[in-house]
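Got a structure for you, questions after.
With one protein chain withheld, the remaining protein chains of the complex are depicted in position.
Here is subunit A:
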Amino acid sequence: MSNSYGFGRIILTLVFAMCLKIAPLPVAYAVYNPDWVLLTLIYWSLALPERVGIFHAWTFGLLTDVLTGRMFGQYALAYSLVIYISLSLHKRLRQFPFIQQALFIFFCLLLSELLLFFIKNIQQTAQLKPSFWLSVFVGTVCWPLVYTVLRFVRLAKPIKTD
């Protein structure tokens, strides 16, 4: 019973993250919009590694592909790779202070953005603009916020973890 309840909670936060990802911001601010779906996925993979794994990352990556009209499988690839890394490091990462975690998040976001850019570059020549970095930086800065909010969501009614 509590199992399915927790699952619903995870899905809800991910759907909310997807809404944020396509939020209608003015063009000038849209470059700052970080990859909320990836941040949420990283949080859940750190907090509940036995619940949210590469399969979830892949599925939600695929849904994000459809949502944003990208080529099939590019978000799926980027997300599952990042989640694989965060899963294999989750025990250490939980002990880290926010600053160190944020550094890890920075590299995760950078990795996923670079992968997306690389895939885009195969399709068509793309320019690496300086604004490319903005969403990564903003994502890193937002990590404590995401962490706190999702922690609140997770602990609002305890989910069995072990």
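Everything below uses one rule, namely that a residue touches a chain if its C-beta (ideal position, glycine included) is under 8 Å from a C-beta of that chain, and two chains touch if they have at least 3 such contacts; residues count from 1.
Criterion: contacts and distances are computed from a predicted model.
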**Item:** Listed names "Cell shape-determining protein MreC", "ribonucleoside-diphosphate reductase", "Phosphate ABC transporter ATP-binding protein PstB" or "Transmembrane protein", matching UniProt entry of the absent chain
**Value:** "Cell shape-determining protein MreC"
**Item:** Contacting the left-out chain in the complete assembly, out of A:36, A:58 or A:104
**Value:** A:58
**Prompt:** In the complete complex, which positions of subunit A touch the hidden chain?
**Reply:** 15, 18-19, 22-25, 27, 30-31, 33, 58, 61-63, 66-69, 71-74, 76-77, 80, 119, 122-124, 127, 129, 131
